[in-house]
Each structure stands twice: as structure tokens, then as C-alpha cells.
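Scroll down for the structure; my scribbles are underneath it.
Removed from the display is one protein chain of the complex; every other protein chain stays in position.
To keep things simple, chains are lettered A, B and C as they appear, and every chain counts its residues starting from 1.
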Amino acid sequence: MNRQKLTLLSIVGIFVILLVVRAFSGNGFGRIYVERGEASFVKVELPVLDAPADGDVKSEGVRSTWVDATSDEAVDFAGPESPRVAWRSVTPVSPRVYFEATIADEALQAALSTPFDATINGTDLGTALETWRLALLEKANAEAAGRAEPTVEINWTALHAAGFKRKTAITVNSGGDFEASLGAMLDAARAAGDSDAETTMVVADGKGTVTTTADDLAPAIGLSWSRTIGLWLAVIFTLAIFSFLYKDNPLYKIAESVVVGVSAAYWMVISLWDMIVPNLLGQLFPDFVQGNLLPGLGDGDPNWAYLVPAIFGGLLLMRLAPKGQYLSLWTLAFIVGTTAALRMVAYIEGDFLSQINATIAPLYQEVMNADGTVNGYSSFWASVRQITLVIGVLSCLTYFFFSVEHKGVVGKVARVGIWFLMITFGAAFGFTVMGRIALLAARFEFLFDDWLWLIDPTNQRSVAAAVGCLF
Amino acid sequence: MKRIVPLWITAIVGVVLIISNFVPWTRSWGEEATTWFGIIAAVAFVLGGGSLLKVHLKKISDRNSGWAYSMIVLGTFAATLAVGLFKIGVSPNPSFPDVPWSGDVQGQGTPFWWVYEYVFKPLTATMFAMLAFYIASAAFRAFRAKNFEAMLLLGTAFIILLGRTFAGYFMTSWIPIDGPFSGLRLEELSVYIMQVFNTAGNRAIIIGIALGIAGTSLKIIMGLDRSYLGGGD
Amino acid sequence: MKRSIPLLQTRSILAMFTVMVMISGSFAAPPAPTDVVAEDLPSDGGGAAIVTWTIPTGVDGLEGFQVWRTEAESETVSRVGNERGAALLAIQNQAYENEYQRLVNVEGVAPEDASMQARAVARRAVIDQRESVTPTETGPHGQFWVLVDTVSAETDRLQVGKLSPSNEYRFMVYTVAKTADGGVAKSNASAQTGMVLPVASGIDVKRLPLFFILALLCGAVLFFIHWARSGHPITIRKIAGLAAVDEAVGRATEMGRPILYIPGIQDMDDLQTVAGITVLGRVAKTAAEYDARIEVPTSRSLVMSAARETVHSSYLGAGRTDAYNPDLIYYVTDEQFGYTAYCSGLIVREKPAACFYMGCFFAESLILAETGNSVGAIQIAGTAMPSQLPFFVAACDYTLIGEEFFAASAYLSGEPDQLGSLKGQDMGKIIVGAVLIIGCLVATAAVVTGSESLMHAVDWFKDSVLSA
Partner (left out) sequence: MNLIDRMASLDRRWIFLMMGLAVGIPIIVIGITGKTLPEEPTPLAQAAFNVLDDLDPGSRILMAWDFDPASEGELGPMATSFIRQCAQKGHRMYFIALWPVGAQMIRSSTSRVIGGYYPDLVYGKDWVDLGFKAGNEAVIKTIVTDFDQYFPTDARGTSVDAIPMMEGITSLADFDALVNASAGYPGSKEWVLYAATPLKKPLIIGCTGVQAPQMYPYVPNQVQGLLGAIKGAAEYESIVNKWVRSEQLLDALELGGITEPTSSELAARFTENPAEASTWTTEAAAAAMSPEAKTRLIEIANAPIPGIFLEAQRRMGPQLVAHLLMIGLIIAGNVIFFANRRRGVSQ
């Protein structure tokens, strides 16, 4: 390695280190945030509304089904012994949501320690908490100064379950800040003998909640490492391919190998799950597929006619076998025969006849004005268009006519045909160039928007963070 | 035998499919055949994966130049296949949470989706985006107006390139839009070229191709053209 | 947001509505059509029936007729399902509302608790009353009817499409007339027709023109193949691109530089690759005669074997087997851009005097053509890829455009099958030209003279023959 190369490499290296450091300090860039939660489901027996009287419905008019555990149905019909399943769920959120949640959290914390001076005398707990909530919200909003919108909630379901009642009359002298006032109000309610449950004010994700179950309210919005690493990987691959423009290099070759491996496997997986399982296995082994892979598939009997494509498919794979490769030709023959027949009819009907049909029109075109008179100017140009079109089609066909030498009149017509073809190709040239550039623009947008956070066309981040990476 | 069976398969499938276009009660035969075709096409993707495996395993065992890249191909192939086939990290379908394999392998958040989003997508998209650079370089170094035909081609390309952007509008906006020369405005001109000249040229090409395809298909179904069976026996 | 009620529901509501209108207005009702008969539409693809009736005489202010049909099975199922659903939902909502009001107003339960309890009661109500929901009343003849279409007063027949070929249908017709006070009155329902099964018939007559045209074109191809096979000569016009081959090869010999031949990036199952290999035979033969070196990197292993075979026989034909070197024809990689990178590297290194690109090309066309141009090679291309042709035309010295490429291949191969089918296709083009010229002239004459019959002729030809 010579000195020049070394210098170049170290400059690139320093640049990369600076970039990474900048990305993960402050607002940074190239990060992906998600909201984590839990998807939980419960199996309940629901009354049937819309199915016909027969079918797979129990005679009592109920249907056993899984529903979201937070839905009304679950609350109404699920018992402690109902089967339950849960897993973690992840929803992506824009960085703006995370930034705003952080600001709102800070605003709420600050607001909680400001004084709350209202005297509560003989009102019920519900009204008192509502007054307190609104006052806190106002304070928090003032703290956030429009950069975020904090919310304050009272989780009455949890409080209710713990024994607190809205109608409990309380008397509190709320000297001190919001936090202390809340404690005092709930203490007063406890003193009334309603409950002795622990209550807390939890602040997370820009939301303050008064509840008894603090454990469930851990911050849900946060950095997703797997997706952030993915994003950087995507950037590395993008730049690796672009590096080929400078010169061929191992990084490009690696990226190329990855795309070969991944795409082959990707297509294989998709064709298996989207086509082979529902359309082939679902026909041959409906019970197995319905029970294990596609529970939504309707019931049905095996359709043994589908053994034919299964066998053809198997024969096709013989190509990989060391012997009997000729058997794959049987499948190839099926493919070729199908394609040939499909194309023969479709091209004659859709291309040949329809294109002739579209060209046959009067050479003299009349264009009417709104009042029913003929517009001479427009008619002239419409006729010119139609005549040009017919001349064009005929002369191009003459060029592609191989039985006669291109001499004399035929030669002249063919020459006109070539001109038409050249204009056609010119148009194709322009359109192709156009398309290629749009693709490049999309890649640059990815780099500038998703990674560097230089631009923010879809308002993913607050304005302050948009050009953050420059500073 | 090795050639007769495929020829018959082609002929029978071809004739049935053509007839099913004209004789309504045979239509279901045609439907059946085309559905099978789809399944076989899906198996072809499996074949693609298998061939890739074969080629690269051979490269590695032969220690061909660049066999290390073949290792990368195989590694990414195996990893993608594994997360996809075994639905690794895929949550079940919310309507059937008790069936573990019912989940959507392409759903957002699954490892298979991750491979798509962060590997497959940037790589394939960037590969094609590179063409913009090549086309620029070719524009400078290769596209020559060496004769009248080439001039016609490039001239049309210029009109389209300008007429399909704001530049065309900007350059010829001084031509009054309802005057007799409004057709000379670049954006109008590009529409005219597309709808008359381009349509005429492509129509002739399309008619020619349709005839060519009909001829070739006919030869294939009749067993006159056997090139798809490969040379030799 | 604007949403529509599902179509079926609308129709059944309409059905009930019309029944009601009919009853209320029956005192002034016009007579119903008689002799209503329905038949399966003959010679069609299935799913269509034809209904005929006799127009009642002496009806004042006759407006037209309404044709109705019975429901298909699936429509019945969905209508019953929808009606039951709506009824049960109404029961549920009513029960909820009653219970909620009772809990809040009478028992003084907090609203959030009340709604939960009320929901449970409402759902119980649905389960309890499930059996009590009965289907709604039917239309005339004890059936449910779906409106097919309304036709004008002079019409006595209607072709009904979009039926399911596996369902049986009955039809009935109403007379619609203006009443004296300007309103619209409907007759009683006509008698219902017998069951009609809109089956597919033996041959779809509408598609026969397509069949004949297909037969004509295929016949032309087969005839000329037979013609050529039985030894009749088939001439093909000179293809200018081929003449340039000699010039290019000659120049390569003069300059002592190699010739590069790229047969596209597709496998042998692509017609263009086959054509490319045929043209390679000619180029190799000229090269053998001039004693020029020809190099053929391929992107598929099958293409490599085919190319070796072809080049070998060309050298054999030129009597120069000694000069044939199979190592110059080799497989590079299947990878599109890997292959392209190799080829452009080769062009830069070896600076060939002539480059041939004959086959199926994609985006690599312009990279290759550009590199070839930069080393000053004579470039001749041939492809049928419409999107790549512009780049070859702009960057190469000669381009075989689309069919010209296939024609060149047919000409060079001299095979009667190829030549015959080319000739057959030429016949197709003659037909196109003739039809276009005659069609346009007749259409013009029709417009200029204003002749109705000419106009009908053109329309008939366009609608029945050219769009099957």
C-alpha cells in the first residue's frame, strides 16, 4: 500500500468516524424509533350477528373466536380460564414522535414540581382529580412551549378496580406542588375508606397517567437497534454499489454477491408461502394446511388433479439431479406449450387486430365546435394527424417487409419508415433517460432523508433536527 | 422417447389452450392448465435457488477465482432462506394466535422483512440507479449524430427531454397557447410526437412482433421448432 | 367520505319498494306484458340469456319495460346474511340502549360501568332472539327478484348478461307507463318464465372471426414452410447490416486487432439468442476467410456450447479448421453486471477493431456500446428489445432493428422453416396494409359522402371482425 492510498484511506476513515459520532450524539441522524407494546389475544364465545342460520355455528348462536384482549368483546366475554396468547409488538414511529415525547416528558416533570394552589373542599374525588388534571395540563403545555403536546390522563379503570370511587367526597388542603397535591387527594380518598391501593403518577412517552399499576407504563417509544443497524447496513450497501463508479472493488463485489444470494432465497420463500402452500398444498392436503399453515383457508376435500402440477414441478427439479435431467424437459415442454398458446391468441387478438382496428379511421376528421359547426382549423390538424399516423404505420411496415428489395418506390417508402422509426426510438430514448434519473433521485432521497436527515419532505422530524447533521 | 414425450406435451397443452378460447365448454380445461402453469412457475423459483446452490458449491469446491464471494452468496442465501422458510421471529396471525405457523412472513418487523427492507431493497434499487450515471457517460462519449437518422433520433430525444420537464414550458411559454402556433410549444410538441410518430412506429413494430410471435408459437406447438429442447439428444 | 350501500342490499330494498308501489298504485295499473319467454342465449360463452315478451296494446303513455330476474344462490345467501345481520344488530342496539338508560337513570350506576353491563345484556339479547329473526317478505310469485334493466317502449327483447352459468334463473317483466297526472305507474308483474340455465354452448360465435384470422395467418406460415421445404426458392431482400459485417471483419484484419462478439445475456430459449448465434456463424466464417481472431464471451454455459459448435462448423466451412481455437469462446458469469463489467474490461484491454452485439440485451446495452465507441471500434448491433434499440442505434455504426435481426438470421441460416415463416409473416403484413388502406379509404368516403351504409359497413368490420 503506497502513501497516497494510505492518506486517502485515513481521510475516509476519519470522516466515517466523525459521521458515526455525530449520528449518535444529540438529535443525531440515521436512527429509527419504534413504539413497543404487547399484542395479546383471548379466545371468547361471541354471539353471531351476520352468518346464516346453518354453517359452522353452534346452535346457541355463538361462535368461538380469538379477539384482541383489549377489545370490548374480550372485556365482556373473557373469563379467567379463557385461553390467552400474547407476544411483543413493535410499531415504527417517526423521530418527531420520539423528540416530542421527550420534550413533553420534561415539560410534565417540570410542571409537576410547580405549585398547585387550589383548595378542595367537600367535592368528590372525580371532580377534584379532573380539576387537578386540567391545571397540570395547562402548566405542562406552557412548559413545552408549543414544541410538543403533553397529555395527562387518569386511568379510572385501574383506580376503580383498586376500589376508588368517583363520588367519594374529599376535603384537602393542597399546599405545595402538583405531585404533593395528588398524594393528598388520594390520601383523603383512602381515609374515606374506599381503598388502600398504591397510586402513582407515571410519566412516559409524553403522557402523564395517574394509575395503580405502574409496572405496565414503562416508556414504550425508543430507539430500535435492529432497525437502526439495518438502516446503516442499507446505507453501506448503497454506497458500496455506488463505489463501483469510482472503480471495481471488493466492497462492490461483496454487495453484488449478497444481492444474488438474498434475491434467490427471497423469491424462493415468497413463491413457497404465497403460491405453493395455498395453491398446491392447500389443494392436495387441505386439512393439514388448514390446521397448521393457513388456518383461514376454508374446508375442502383434496383435489387430486393437482397431482399433475406437483409431478411436473418435481420433474422440473430433476434438472438439479445428476441423472435423468432429460425429465425436466417434460415440464419445460408444458411451460413452452402453455406460453406459446397463450401468446399466439393474445397477440393476434390484442396486438394484431386491435392495432389495425385503432388505425382505421377516416383520413378526413371533422372536429365540431360547441355550437355544432365544423372547426376548420382543428379539423385540418386532426386530419393531418390521422394521415401522418396511417402513413407512418404503412411505411414502417414496408421497412419490415422482407420479400421485396428496397428499390424504387418501395425503397423511398421504406426510407420514410426508417425516419418514423428513428423518431420512435428518439422518444424511447428520452423516456428511458427520464426513468433512469428518477431511480437515482429516489436513492439520493434515501441517503439524504432517511439516513443523513438533511431534508425532511414527509415531516418525519421537527425542523430543528432536519438540518441537525450539518452542525 | 426423450424427445417425443415433450413434443406431445407441448402439442396437447398448446392445442387445448387455443381451443379453449373458442369452445366455451373447454374453457375450464384452459383454466386448469394455466393454474398448473402458475404452480410450476413457483417451483421454477425453487429451481433457481437450487441451481444457484449448485453453481456456487462447485465454485467453492473447485477453489475457482473469487470463491470467497461464492461463500458470501451461499451464506446470505442460506440465512434468508432460513428466516423465511421457518418463519423465524414471525408472530402468528392475529385471527389465529394459537397456530404458530399462521403468521405473515413478509409482515413488518419480521426478520424476513428486515432482510427485504435493509438488504434486498437498497441493493436492487441502487443497482438500477447506477444506470443514470452510465447513461450520462454514454451521452458524452457514444451518442453521435453521424447521419440524418441519428440526428432525427437525438433531436426527438431533446424535444422529449425538454418537453417533459418545466424547461420545455419555460423555453416556449412565449408562444401564445391559443394561437395558431401553439403546437410548437415544447410540451405540446412532445405530446404530438408521442401520440402520432411514436404511436405509428410502435404500432408497426407491435403488428410485426405479433405476427412473429404467432408464427413462432405455431411452429413450437406443431413441433417444427424444437430449439427449446436444446441441441443434440 | 362517501360510501355506498352494498349493491345487493340496494337491489333487494328496491325489490320490496317496487312491490309496495305496485300495490298502492294498482287501481291505475297498465296491463302487464304477455308471452314472457326466456331462453339461453345460443352460441355464446355462457352466462347470458335472452328474454322476449309481447308489448301490450293500447297502453297510454307507455314508457318502457322493467326486466327482473330471480336471485342466484350466492345472492340469496348473502341477502339473507345481510338481512339477518341488520335485524340482529338492531336488536342489539335497542337492548343496549334500554339497559343503559335503565342502569344510569334508574339504578344510578356510573356511566363507564353502565356501558359495560349494558353491552353484556345486549349481547345476551342477540343470542336469545336469534331464532326469532325471520326472513323478510318476498316479491311476486313468492320469490326474491333483482332488477336487470329498464328498456324503452318499442323493445320487446333484452339480452341479459353477467349471469352465472351454473345457476338457473326465472324472469318477469313489468310495463311502465305514464299516468294521467304525470306520475309513473307500473303494471302487475307478468307471469314468470320457466327456469333458464345460461350454459355455455359448443362454439362461441362471437369469437369465430378471430379463429378464422388466426387460421389464415397460421395457414400462410405453414403453406410457405411447406413451399420452402419442397425446394422452392424464397428470396429475401438484402439486409444492409449484413453487408457491413464484411467491412468490419476486413478492417479488423487490416488493423490486426480482434473481433468481439457478444450474443446477449439470455439463454438459448430466447429466440434472439438463437438468432445471435446464427449471425455468429456468418461472422465467424468471414473471420476465418480473412484470418481474423474472433472472441466470444458468453453469459450462459449453454450459449457457450452452441457458439463453439457454430464457430467450429464455420471454420470447417471456410476450410480453416486449423485456425479454430475453442478457448476464445468461453463462459464468464450469469450475473448481468458481472458479465458487463468483464466485457467492458475486455474491450478496454484488447481494443477490438469490431464489436458485434447480437441477441437479447437489457440495461447493459449502453455500457457496452459506450465502451466500444471509446476504443473506436466499428460496432454492429442486432436486437429485438424495443427499449434498448435507441441506444444501439445512437451508438453503433449499424443496427439490425427488431424483425430485421430475425430476418437476417433466417436469411443466413437458409433453413426452409425459418424462411417460410418469414414469408408467411410478410403475407400477414400485406393483409394489414391492404386492410388499412381500404379501411381508411372507405371510412373517409363514408364521412365525406355521409353514406349511412358505408358507415355501417366500417363499424361492423371494426366491431365484429377486428374486435372479437
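Just so it is clear, contacts are C-beta pairs under 8 Å (C-beta built on N, C-alpha and C of every residue); 3 or more make two chains touch, one makes a residue touch a chain.
Predicted model only: the values in this text are computed from it and were never measured.
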item	value
Contacts of the hidden chain among displayed chains	A, B, C
Absent-chain contact - pick from A:D274, A:D287 or A:E405	A:D274
Identified contact with the non-displayed chain, of B:T10, B:T76, B:N198 or B:T216	B:N198
Option from B:V23, B:A42 or B:A214 whose C-beta touches the chain left out	B:A42
Contact residue for the chain not shown (choose from A:G206, A:G282 or A:G417)	A:G282
Where the missing chain touches subunit B, by residue	27-28, 30-31, 34-35, 37-39, 41-42, 44-45, 93, 95, 102, 104, 106-108, 116, 120-122, 124-125, 127-129, 132-133, 135-137, 139-145, 154, 157-158, 161-162, 164-167, 169, 187, 191, 194-195, 198-199, 202-203, 206
Positions on subunit C where the hidden chain makes contact	1-4, 6-8, 74-75, 78, 162, 164, 386-387, 467
Chain not shown, touching residues in subunit A	245-246, 266-267, 270-271, 274-275, 278-279, 282, 293-298, 338-339, 342-343, 346-347, 349-351, 354-355, 357-358, 424, 427-428, 431-445, 448-449, 454-459, 466-467
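Methods note: only the chains that are shown with their structure count from here on.
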item	value
Remotest chain, subunit A as reference, centres from CA atoms	C
Innermost chain, where centres are averages of C-alpha coordinates	B
Highest-count interface - the chain pair sharing the most C-beta contacts	A-B
Gap in Å, rounded to a whole number, between the CA centres of subunit C and subunit B	17
Averaged-CA centre spacing for the pair subunit B and subunit A, given as whole angstrom	24
For subunit B, residues contacting two or more additional chains	18, 21, 127-128, 131, 135, 149-150, 153-154, 157, 202, 205, 207-209, 211, 214, 216, 218, 228, 230
Sequence positions of subunit A contacting 2 or more other chains	256, 260, 336, 344-345, 348, 352, 356, 359, 390, 393, 397, 400, 421-422, 425-426, 428-429, 432
Parts of subunit C lying in touch with subunit B, wherever the complex brings them together	44-46, 200-204, 207-208, 210-211, 214, 217-218, 221-222, 225, 268-269, 271, 274, 302, 305-306, 309, 334, 337, 363, 366-367, 369-370, 373-374, 384, 386, 390-391, 393-395, 397, 402-403, 406, 417, 421, 424-425, 428-429, 432
Subunit B-facing residues of subunit A, complex	39, 41, 43, 65-66, 68, 83, 85, 87, 89-90, 92, 226-227, 230-231, 233-235, 237-238, 241-242, 244-245, 253-273, 275-276, 279-280, 291-296, 305-306, 308-310, 312-313, 316-317, 319-320, 326, 329-338, 340-345, 347-348, 351-352, 355-356, 358-359, 377, 381, 385, 388-393, 396-397, 399-400, 417-434, 436-437, 439-440, 442-443, 446
Subunit C contact footprint on subunit B (complex, rising order)	18, 21-25, 27, 55, 127-128, 131, 134-135, 137-138, 141-144, 146, 149-150, 153-154, 157, 202, 205, 207-209, 211-212, 214-216, 218-219, 222, 224-225, 227-228, 230-231
